[in-house]
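Complex shown without one protein chain; remaining protein chains in place.
Then we have chain A:
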Amino acid sequence: MSTRKASLKDKESKNGTSKYVLERCASVNEYFDIAFKVMLLGDSAVGKTCLLVRFKDGAFLGGNFIATVGIDFRNKVVTVDNVKVKLQIWDTAGQERFRSVTHAYYRDAQALLLLYDITSKSSFDNIRAWLTEIHEYAQKDVVIMLLGNKSDMAAERVIKREEGEKLAKEYGVPFMETSAKTGVNVELAFLAVAKDLKHRTAQQPNEPKFQIHDYIESQKQKSSCCGGNM
């Protein structure tokens, strides 16, 4: 993949790392300015693939649950402040037996979307373990976002939004509830990550730091206004 891209300019030293590189790609189908790797994490069946398909194709994968095998890699180009950002998205299998293979790709990721299912207590309880794992394997400055998925399933909800907010606050990560089925906050989750990453890359010295928390707060739809709170 990388061989087909031509690096136009190495961004002037930013933390001395070369991973934030402005690239302009003339790939066969789509042009982009910057590329970032985003990884979807969380227990099995919390809706990682559905979230991705909603974002990528605007569709909902209803019907039977199909477990992802290993890691699934897809691209989507989004426009953030007139910059074409290519998100290279790793959709991971939540099953325990694939843990080792996902570990190997943690360190490549610049952003992690960590999902739990608001109707499954165990998926929420496992978030702490996921965060521990992230601290062990991922890059130090990785962007993490906590997502409580399936917010449309109000009747089966067992995790209150406040609980998610509290946990997110404890770890200092942004949080929102999403629904792959209705599409609530799905686009926002990916766009917020893209914005944050883009700002980090192209940050001018006098420009204020992008505040992902504030951005999300100003944009997000509360599931309570369309689903009713339990």
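What we mean here is this: a contact is a pair of C-beta atoms (placed from the backbone, for glycine too) under 8 Å apart; a residue touches a chain by one contact, two chains touch by 3 or more; residues count from 1.
Methods note: contacts and distances are computed from a predicted model.
From the set "Signal recognition particle receptor subunit alpha", "NTF2-related export protein", "DNA replication complex GINS protein PSF2" or "Vacuolar fusion protein MON1 homolog", the protein name that UniProt assigns to the chain left out of the figure is "Vacuolar fusion protein MON1 homolog".
For the options A:D72, A:E163 or A:E187, the residue in contact with the chain missing from this view is A:D72. The residue from A:F55, A:Y116, A:W130 or A:F175 that touches the chain not shown here is A:W130. Not every partner is drawn; the one left out touches chain A at residues 1-4, 44, 49, 53, 56, 66-74, 91, 93-101, 104-105, 126, 129-130, 133.
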